[in-house]
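A single protein chain has been omitted; all remaining protein chains appear in their positions.
Take a look at chain A:
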């Protein structure tokens, strides 16, 4: 064999190419989860993933075109013309017409959304997130797209059970005289406050111990608009303006 790169590495270790592997989509399961976690906590790693996406993106140029059926545009146009469903927790469970109803689909969709969202400039990585250096069996992260409908792009929420940290991308839902309050609605069907979102920029919350078990796949995250400082009653008083379901990454 003439090329030494096919021989086993001398020290038995492969180079760390996780950023390229994530950009290519080679990883699955726990490895993918670990890579997504690194995107969140290592800005240099996130940049490396973006760099690889751009590098491989040049290959899209040689990807053969195939014309889609002429009816597809009308379908897209109809979909964007539909008024957004009332973003109440109950209505979030609208079935997806084009994807089979199966566990894993929502999770995979959320992960793809995450992959898109983390490339966005308005999602700075908080330096304060503490992550164990070598978790023996990393607990699986959860993500949600909290959809504010007509009010703007979905807020991405990423929960890391290892740190009980919940990170949310920037949202500008509340006016100056309001606070946007985040709620978790779990198996008991009742909203429990997780805290207030920052008026500008991304928010990072540490989930209180009592609420950690509620952060689970299928639970709903919702944002309501409350008086400054949040609802004094422990239940949302103001309108729920955005919601989304949690999925495992």
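Please note the rule applied: a residue touches a chain if its C-beta (ideal position, glycine included) is under 8 Å from a C-beta of that chain, and two chains touch if they have at least 3 such contacts; residues count from 1.
Basically, contacts and distances are computed from a predicted model.
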{"item": "Which of \"Biotin-dependent carboxyltransferase family protein\", \"Ferredoxin\", \"ABC transporter permease\" or \"Sigma-70 family RNA polymerase sigma factor\" matches, in UniProt, the chain that is not displayed", "value": "\"Sigma-70 family RNA polymerase sigma factor\""}
{"item": "Contact residue for the chain not shown (choose from A:58, A:175 or A:233)", "value": "A:58"}
{"item": "Where the unshown chain meets chain A, residue by residue", "value": "3, 5-6, 8-9, 14-15, 17, 20-21, 24-28, 50, 53-69, 72-73, 75-77, 79-80, 97-100, 102, 104-105, 108-109, 111-113, 115-116, 119-122, 153-154"}
